[in-house]
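I am attaching a structure below and will ask some questions about it afterwards.
The complex appears here minus one protein chain, its other protein chains still in place.
Here the chain labels run A, B and C in written order, and each chain numbers its own residues starting at 1.
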Amino acid sequence: MAAPGQSQRPTAGGSHGVSERSHEPVLQQFPEAEWDEAAGAIIAPLGQARALAEWLLGQGVDYCSNVTGVDYLEREVKEKVTGEDGKVETVTRTEPGRMDVVYHLYSMRKQTGPLVLKQRTGREHPQVQSLTPVWRSCELQEREVYDLFGVDFTGHPDQRRILMWDEFEGHPMRKDYTEPFDYEWEPTPHDEILDKHQRGKVIV
Amino acid sequence: MSSATATAPNYELIQQDGLDTGLLEVSMGPHHPSTHGVFRMDVKLDGETVVDLSPVFGYLHRNHEKLAENMSYLGSMPFTDRLDYFNSMTNNWAYALAAEKLVEIEVPERAEYLRVIMAELTRLVNHLSLVGFFVNDLGALGTPLLYAFREREKILDLFEQASGARMMCNYFRFGGLRNDVPEGWLDRAREVVDRFPVFLDEYEKLLCENEIILSRTQGVGNLSRDLAISAGITGPMLRASGERYDLRKVDRYGIYDRFQFRVPYSDGDVGDCYDRFIVRMLEMRESIGILKQALDGIEHGPVLGNAPKVFKPKPAEVYGRVEAPKGELGFYLIADGTPKPYRYRVRPPSLINLTVLRDMCLGQKVADAVIILGSIDIVLGEVDR
Amino acid sequence: MTTPNTSPGIDLDDTTRAELERAGVIVSKVDTLYNWARGGSVWPLTFGLACCAIEMIASATSRFDISRFGSEVFRPTPRQADLMIVSGTVTKKMAPQVVRIYNQMPEPKWVIAMGACAISGGPFKQGYNVLKGIDRYIPVDVYLPGCPPRPEAVLQSLNYLQEKIRTQDIQSDPAFTAGRRQYPVPEFTGTDLEPPYNPEVWQPPANPNAQPLEEATA
Partner (left out) sequence: MSPDLVRDILIATVPLMVIFPTLFAFTTWLERKALARIQNRIGPNKVGVPLTRYGGRFSLFGLGQPLADGIKMLFKENIVPRDADRLFHLLAPILALIPAMLVLCFLPIEFPWTESLLPVQAFLLDGAVIFFFAITGLNTLAIFMAGWASRNKYSLLGGMRAIAQMVSYEIPLVLSAVVVVMMVGSLNAAEIANAQAGWNWFVFTPWGLAAFVIFFIASLAETNRSPFDLPEAESEIIAGYFTEYSGFKFALFFLGEYIAMFAISGLAVTLFLGGGAGPGIATLPWLSAMWFIAKIFALIAVMIWLRGTLPRLRVDQLMGFAWKFLLPLSILNILVAGFAHFIPQENIVSKVAVWVVSLGILYMAAKGLNQLNRPNVRPRDYKYAE
């Protein structure tokens, strides 16, 4: 079974030539950055993402492959905590909702990667630093994250909606987005659709 | 190296007394014969020269990612076919590769060989169609396009015999392939592959040294190597700009390390439409080499590994990528322990290759903008998803 | 393939016509000539939306060759086209353009809804940006199912359309009775298109289990 963070290691079908400890120099340079072991990602400190990216570019990380957003709703997490007395307790705690912007970075010259960089922000009025001035490839992808997730990129040269029309309200890739309801009755309805049918606007 | 951004040429309008001159704003698309679907370019023209250009996307935004997050992992396999609808096989492979990282599954030997065969046949199909459409954009009234489609049909027949569908194959599964190829398929494939170079010779004779094509494409739509890397350009377009980055060599996914093949790239820093066109022609020859080796090396055996009945991976984040014919096609999956992916993201090469469209088109003629777009090789299903 | 007898005014059965023809008399109407002409020269619009467009192009290539039926003249401008093949998913962002292009086409004009997406939204039906069938806004003459349909199916749908044209009567043809058919172009709102469908051409199917609106929303 794949352990968390396995994506970093070379596997039979996986990436080749990946330095397993590629995140350590980053953490030395930016002590405030966190290393998320489960996701195998560096979480850039707030407000320093741009500086971190420029430093990485100087280190030869010249190719930003993938930029995307991830929306985490507020949720309750059950954790098993081993107390001081050795008793295992199940503790429920509320994990606040958050918005991640994920960058997959590679080096074309050195042929290494990926290095996963995340910018983490809150769900309400999410705002992160744009890395478009560092890697041009972020330009359209950050616009897409703005469009579909509503993340505001400071320093983006041309932040507009990209996929939806300009008058569109809301950000459809968010987990709590409710779709406009335009379902009509069909002879073999889907359970989930029927449920939506009950909740939403009814055309028929 | 700082990020390279091209600056627009400074066009000063001739303003004379009593003469009201201005820029002509033309919206090319979403319905336009040469935008390869429903792409739109808002172009500002000074005479015939492109002064400003802004691409408009989203006319084919089919909510692929949202739909995939609401269905099982395997359920979105048929949807990946419809991303880049020329290359359903490589799309399948990229998705299977990402999902196979979530759950450890061994892919059987025969399946690996068939995957390579399918992917390289797909590359032939894609490059053929691209060259056909590209020359069509140059104004050749379809003849090269129809020659290309004639050969494409032969390969689509192979796909149909193997998977049951011409275009939307849905042939890959996590841990292998849906079914084995029928009896005699490999011989038929060998026949098609053996005959292909003959066609390619004819095609090159028709196109590659044509005076009009040479003068229309050389020096048009230049893309420097630094800008290409910074803008995340991948695939033949990157190699045409002089960078030898091919995921088949870098990642060595599947069993590509077993085959002898070369990666053609342009010698220099120009990266114009001609380079992009010829690099694709040369790649087809290499693909034929890989296909011949794969068809020789394949052996009997199962085609589906020990895939679990219910695909329910443990929480993890993976990013799997392959060298699709248009560039790096990646799938970013976040599993949260349920049978549905929590986050499903496609890294579309077509969209990211369009980042530099404006830089390449500025200062060119409007007819060049059309062929530059054609040489980027976009498919709107993938651009807008 | 025989031309169907389309003479509502003069009742001339097939045997009589055959006898007359044997005697060297061809009995016909202007309708027949005109329908023969416009059925044999259906010029499609170069208009591709998504995956199906590739199969539409494939139907014009050497192996299938739509030109045998006189339809290889793909016109790039709607002003000169007779047939719009809606080939692929119509998204909400694209729908106003499709309606506008339909409005720009001169009469008589026909529409083929090609592929599951154009008919009903197909596999993408649940998407927030996908129109659930182009027939909500414009009248469709031939529905061509498939995902995508094979090129042979495109040719067959063209044959069905020609068959339909041959049985049309100029006096009752909507192309000639009501001027150019122009339908309102839907407009973008915050979430959806307004109006969500054109009641002139489409009505939602009756739901046998329909509840009154208040109950359903309550």
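FYI, a contact is a pair of C-beta atoms (placed from the backbone, for glycine too) under 8 Å apart; a residue touches a chain by one contact, two chains touch by 3 or more.
Treat the numbers as computed from the prediction; the structure is a model and nothing was measured.
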Out of all the chains shown, which come into contact with the hidden one?
-> B, C
Touching the hidden chain, out of B:Val131, B:Cys169, B:Ile229 or B:Leu282, is B:Leu282
Absent-chain interface residues of subunit C come out as 1-3, 17-18, 21, 26, 28, 32-34, 36-41, 46, 61-62, 65, 67-70, 72-73, 75-77, 79-80, 82, 104, 106-108, 180
Go through subunit B and note every residue touching the omitted chain.
-> 24-26, 32-34, 45, 48, 135-143, 146-147, 150, 208-216, 218-219, 244, 246, 249, 262-267, 274-275, 278-279, 282, 365-368, 370
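Methods note: only the chains that are shown with their structure count from here on.
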Take each protein chain as a node, join two nodes whenever their chains touch, and name the resulting shape: line, ring, star, complete or other.
-> complete
Give me the ID of the chain with the smallest distance between its Cα centroid and the all-protein Cα centroid.
-> B
Of all other chains, the one whose Cα centre sits farthest from subunit C = A
Hey, how far is the Cα centre of subunit A from the one of subunit C, in Å?
-> 44
Shared-contact residues (touching 2 or more other chains) in subunit A = 163-165, 172
Multi-chain contact residues (two or more partners), subunit C | 93, 126, 128-129
Which of the residues in subunit A end up touching subunit B in this complex?
-> 1-7, 11-17, 38-41, 57, 62-66, 68, 70-71, 102, 104, 108, 111, 114, 116, 133-137, 139-141, 144, 161-165, 172-173
Complex interface listing, subunit C residues touching subunit B = 46-51, 53-55, 57-58, 61-63, 76, 88-89, 91, 93-94, 97, 101, 123-124, 126-130, 147-148, 150
Subunit C-touching residues of subunit A, taken from the complex the two chains share = 163-170, 172, 177, 179-180, 182, 184-186, 193, 197-198, 201-204
